[in-house]
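For this view, one protein chain was removed and the others were kept in their places.
Per-chain numbering from 1; labels A and B assigned in written order.
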Amino acid sequence: MSSKKKENLFAAGFLLPVFVIYTVFLFLPLVNTAFYSLTKWNGVTDKVFTGIKNYQELFYNSDYWITFRNTVKLVVITLAIQIPVGLLLAYLLYIKTKGAKLFRTVFFLPVVIAPVAISLMFSLFYNSEIGVFNRILEMMGLGRFQTNWLSNTKTLLYAVMAPQVWQYIGLYVTIFLGALQSVPEELVESAEIDGAGKIRTFFYVVLPQITDFTNICIILCVTGSLKAFEHSWIMTGGGPGVRSAYLGVYMYKTAFVNSDFGTGSAITMTIVALSLVITVLLKSISAFRKE
Amino acid sequence: MGYFRRSWQSRIAVLCKYVFLILAAVVCLYPFLWVVLSSLKDNSEIYRDPFGIPVSPMFENYAKAWKGAEVGRNFLNSMTVCLATLVILVIITAMGSYILTRVKKSVILDTYFSLGIMIPIHALLIPSVLIFKNLHLTDNLLSLVIMYAAVNVSFSMFVMNGFMKGIPKELDEAATIDGCGKGQIFFRIIMPVAKPGIATVATLAFLNCWNDLLMGLVLISSPQKKTLALAISALKGSYATQYGLLCAGFVISIVPVMLMYLLFQKQVIAGMTAGAVKG
Partner (left out) sequence: MKKNHKKWPALFMAAVLGTGLTACGNAGTAVQDTEQPDTAQADSGQKDTEQQNEAAEAENDGSAGEKVSVVLATNWGEGDAKYDYFYPLFEKFQEEHKDTMDITLQTYSTEDYKTKIKTQTASGDLPDVFTYWGGGMMKDMVDAGLLLNVDDYFAASSDVKKEDFEDGAFAYYTSGDGNAYGIPIESTRGIFIANKSLFGQYDLAYPTTYEELVEVSKVFRENDIIPLAIGSNGGTPSEFFFSELYNQYEGAADEISALAGGGSFHTENAVKVAEVIVDMIDQGMLPADTMANGGWTGSLQLYTDQKAAMTYTYPWNFEFISEEMQENSEIIPIPQLPGATVDPSSIISGFTVYGLVINKQSFEDAAKHDAVLALCDFLASDELTQELTKSGMIPCKKVEVNADEQKLIMHKTIDYAKDKTLVQVHYTTMPSADAITMMDSSLDELFIKAITPEEFAQKVQAVLDKNKE
């Protein structure tokens, strides 16, 4: 009995630091934000409690829904590109490739470069007056696809997404490479001896072994997209209008540019809610798959 | 022997693989190169010839960026903050993760800790300033350390948990038989085995801290306490910006992160690897 108590005490003691720091400096601010979201507040005068009015207004705000849609699009696109490409590159490095270490380092490089620099570079890249991207298209015989990437309502959003999607692939390469290296070699070899081709082996033997990592990557990918801010803010300020803004950008603009902290906080809460929904969905899907 | 047995198809496949990898590498290497090249140009040249080699390299951009961003002083600030954050973060998350994965599992606490990964940093700006004001820690590097540790808890717990789960239970059991207490097990056995996991957390958290702008912006006021990222951001003009100067600043700030990654990448990869070996 006393040893049980001792163990509990020990567990509590070990958990305490992380629990306190996390609760006080992350969770409490979130509670504060939740409270702000129920008020009308310009960041200067006193907060006025307005109940769920901010949320109601958001619901009828077409700009909000545009940014909402943009965010969901970003989630889908990052998932559809970052994860498979990251996995593919990792796999290519994994199957006895010369210079794998060098490649690995190189792929990781973009991850450490400040998004400001990347966004600036892409703005110049797209600029039709300077015309690098358009020139490349022409050289590849795709001249008819030339356009004003950032001023065409059809391409604008995707042009803003591209640098972000591309920049973080290296992170997933690193994670997947680690994952692949952890798959016991005997497993792969025996599958190949059994006559399964490389592709079959990959899908039926390797992939199931690294589900945990795939889940980590998916969650990183989703939450990263839901919080996306910098690339859009720097390249276009989320504009024109809110055409290239994500929820994070819209939140920042509402709260810090327009000084409407109540509505800004409400947008934040919807981002958190959306993350929660997606995470729970993903978790239950993976739990379901396991069964 | 094996080489000759290979069909021409598989040789083409290998060729394709390398072509693809090299292409990908170029695409990844290029932006870094671009930042370096641009750091030696002025605005005119960046716009006129954005992807060319600088005609007469402007090394003075570096001198100006170095002086303008007070790199000597602010680099130290950044290093101090980031390293302090890493030490705190690694210890507290390792301790927490140890308990939650090996001593007392709790789905609720797991979920609670994973919540943080979804919170956009902008949501924390004003509340955190208020908290530190009440703690009398405004314009204090310590506030940054605490905040960086807090925002990285979720992700670190996430990685750490995966890793801790992978350490064989037999290790604890053997140690318990030898008469080690839980605390001893953690410090003597788990922590050393957990090194790769720690390296992973450290690298990713370092990246987050080093590049952070917003937290630093709202928590730090005096120039003497600015982090490098903040100081470099201040190189932007109020209206037009000298991009060459800014790029020189970026290069200066990328170098330490690259070094950090090169230094630890072995452990990072190993960390990812070890995490998957399930107990």
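Simple rule for what comes next: a residue touches a chain if its C-beta (ideal position, glycine included) is under 8 Å from a C-beta of that chain, and two chains touch if they have at least 3 such contacts.
As the structure is a computational prediction, the values presented were derived from the model and not from experiment.
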{"item": "Contacting the left-out chain in the complete assembly, out of A:128, A:181, A:215 or A:286", "value": "A:128"}
{"item": "From B:147, B:194 or B:231, residue that would touch the chain that is not displayed", "value": "B:231"}
{"item": "Residue among B:218, B:247 or B:260 touching the omitted chain", "value": "B:218"}
{"item": "Omitted-chain contact residue, chosen from A:64, A:202 or A:261", "value": "A:261"}
{"item": "Residues in chain B touching the chain absent from view", "value": "43-44, 47-48, 68-69, 104, 106-109, 112, 125-127, 129-142, 213-214, 217-218, 221-223, 225, 230-231, 233-243, 245-246"}
{"item": "Residue numbers in chain A that touch the chain omitted from display", "value": "8, 12, 19-20, 23-24, 27-28, 31-32, 35, 42-45, 123-124, 126-129, 148-153, 156, 236-243, 253, 256-261"}
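Everything that follows uses one rule, which is that only the chains that are shown with their structure count from here on.
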{"item": "Chain A and chain B: spacing of chain centres that average the CA atoms, whole Å", "value": "16"}
{"item": "Complex interface listing, chain B residues touching chain A", "value": "17-18, 20-21, 24-25, 27-29, 31-32, 34-35, 38, 46-47, 50-51, 88, 91-93, 95-96, 98-100, 103-104, 109, 112-128, 130-131, 146-147, 149-151, 153-155, 157-159, 162, 181-183, 186, 207, 211, 229, 233, 243, 246-247, 250, 253-254, 257-258, 261-262, 265, 268-277"}
{"item": "In the complex with chain B, residue positions of chain A that touch it", "value": "7-8, 10-11, 14-15, 17-19, 21-22, 24-30, 32-33, 36, 43, 89, 92-93, 97, 103-114, 116-118, 120-121, 124-125, 130, 132, 166, 170, 174-175, 177-179, 181-183, 209-210, 212-213, 216, 219-220, 223, 226-227, 229, 248, 251-252, 255-256, 261, 264-265, 268, 271-272, 275-276, 279"}
